[in-house]
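The complex is shown incomplete by one protein chain, all other protein chains being positioned as in the whole.
Let's look at chain A:
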Amino acid sequence: MSLLDVRDLSVVFQRRGERPFTAVDQVSFTVEPGQTVGLVGESGCGKSVTSLAIMGLLPKRGNRVTGEVLFEGTDLLGLRPDDLRDRRGRDIGMIFQDPLSSLNPVIPIGVQVAEVLERHRGMARRKALREARELLDAVGIPDPDRRLTEFPHQISGGMRQRALIAIALACKPRLLIADEPTTALDVTIQAQILTLLKQLVDETGTALIMITHDLGVVAGLCDTVNVLYGGRVVERAARHELFARPRHPYTHGLLSSVPRLDSPRGERLHAIRGSVADNIPWVEGCAFAPRCDNVVDACLDGPPPLEPTASGGDLRCNNPVSEEVAVP
């Protein structure tokens, strides 16, 4: 049994007087215990909404979530709110994009770590704070005793994200969801945080869902990668397979647009034309068709199905990039 089995997850935002918008469209993927899975795509492709839907953190009103989110066989979407509350932070941890705004500005760091232990492990405050100190130490925060009483504005951005990681991993969850955990940090700190995450999931055997728009993050971390476009999975493959032989024109475009140190000086960087605003709804055809270099007539006749590939992945494309074309 997979640790997490997301089946046909859809999220439709619906405000009164507005047309419903499908942010996540029948997304399915699995996470095995200890595995690191990437959800990759550009802004607005539905990757963050997917993670919030898994955690049950979407606003109570204004949206409709359908499908199944099986965590160790239990459908999280069907749980009563209190039961889901018992699992959040204990079985599934989550870290967010902006470490400053994600920490409460008026509560000491120590309490913010300790309260999750008090909640799920039934610890008293004093004991929880001792444990919190160890956790801060484990995520590489220097002088953890002092940090316990400090407030978020008193520590650096990198330390804040480390503190959030300590919070998310405090109860040793079996699954960690990281939603763009390095986007708000500068490059050197990004690398440190990624190394730390990799080290921690390796040590603890925690499975990780890495949500990012940054293929560099995926390359260093993920076992399998799901590429999302317009709310649907368009390509899924093992990491090495994806980087060596991207089949979907979108994935191919993304990889081609990464600047390389060994490319000739003066060479223009490849860009995918158009923007997300050019998408067509999936019911009319492939959402990527208006921006695609490989577009064929069939692409506008309805959505192409997600089909298994010979290399063990899945692909949603009528005219994929041939396997022989290497990434430049």
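Convention: a contact is a pair of C-beta atoms (placed from the backbone, for glycine too) under 8 Å apart; a residue touches a chain by one contact, two chains touch by 3 or more; residues count from 1.
FYI, contacts and distances are computed from a predicted model.
For the chain of the complex excluded from view, the name given in UniProt is "Peptide/nickel transport system permease protein" [choices: "Carbon monoxide dehydrogenase subunit G", "Peptide/nickel transport system permease protein", "Glutamyl-tRNA(Gln) amidotransferase subunit A" or "histidine kinase"]. Residue in contact with the omitted chain (choice from A:L164, A:V201 or A:A289): A:L164.
Listed residues A:E32, A:E68 or A:D98: the one in touch with the omitted chain is A:D98.
Only one residue from A:V40, A:M55, A:A138 or A:L215 touches the chain missing from this view: A:M55.
Contact with the omitted chain, checked across A:R87, A:R147, A:R247 or A:R291, is made by A:R87. Listed by residue number, the positions of chain A touching the unshown chain are 55, 57, 85-90, 93-94, 96, 98, 101-107, 115-116, 119-120, 151, 153, 164, 167-168.
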